[in-house]
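Have a look at this one before I ask anything.
Here the complex is missing one protein chain, while the rest keep their positions.
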């Protein structure tokens, strides 16, 4: 079950980051350098935002 | 099960009405008056539309 | 289970093709000729694209 | 039929009620009725084309 | 609460981080915090209106 949640999260992240990073007309079957960098940053920043939300919610509850 | 359907409907409505009502750049952590009014109207009109659809379908079947 | 997958695929295709084919303001409760043609083509081309993807993936694996 | 009704409501509300006011205007109501009929026709046609294709 | 958190993350990331860079800028962080608070308020209000309506 843990494994399948990781997989489904991976599919969702791919959809989110595809929309943000692959924005120009498709002219090749290869990701270019900018797209690669954008995709990695997208996953990392999404995880940062995720952690910040959880932390913020925990602080709000403790107040 | 009834309770969980209400909850999931609530989450969907929040997503639908967020898209319709929170359209400008986010500059504060508070909903302003217009956003609040829009959100309430959005839920109420969605329910109105819902009831109208169900009623219309029932009439069509009886014909 | 087979039947329910066909049904859910049908609902998804309706949503996809509605977005592509019913683009102008709604002024009548009837589909016009262009909308009808577009909807049929949309389903057929989606199935073509689907088969092409599956075929391409199979070829990639065999290499 | 439940999924069809849910989809109709979502798509037609999105289309026909861009700025929700204190009641449904008559043009919003007309749009909702026409949209519902149109969506059901679209679903019927997609369904028929899809069934023909997978046979 | 898990669905609420997932929705907040998705909607607020979409809004507040249009071009993901090598770290979250301070304006992106501010936007994320405000968006989260706003989304929770929106969810509370939608919830209350919806419960009132179905009673």
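To keep things simple, chains are lettered A, B, C, D and E as they appear, and every chain counts its residues starting from 1.
Simple rule for what comes next: contacts are C-beta pairs under 8 Å (C-beta built on N, C-alpha and C of every residue); 3 or more make two chains touch, one makes a residue touch a chain.
Note that this is a predicted model, so its numbers are computed, not measured.
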item	value
Candidate in contact with the missing chain, chosen from C:7, C:30 or C:50	C:50
Touch list for chain A against the chain that is not drawn	6-11, 13-15, 17-18, 21-22, 26-31, 35-36, 39-40, 42-44, 47
Residues in chain C touching the chain absent from view	12, 16-17, 20-21, 38, 41-42, 44-46, 48-50, 52-54, 56-57
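The rule we apply is simple: only the chains that are shown with their structure count from here on.
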item	value
Between the pairs C-D and B-D, the one where more C-beta pairs touch	C-D
Longest centre-to-centre distance from chain A, chain (CA-based)	D
Between chain E and chain C, distance of the C-alpha-averaged centres to the nearest whole Å	32
Residues of chain E touching at least two other chains	16, 33, 36
Chain contact topology (line, ring, star, complete or other)	line
All chain pairs that touch each other	A-E, B-D, B-E, C-D
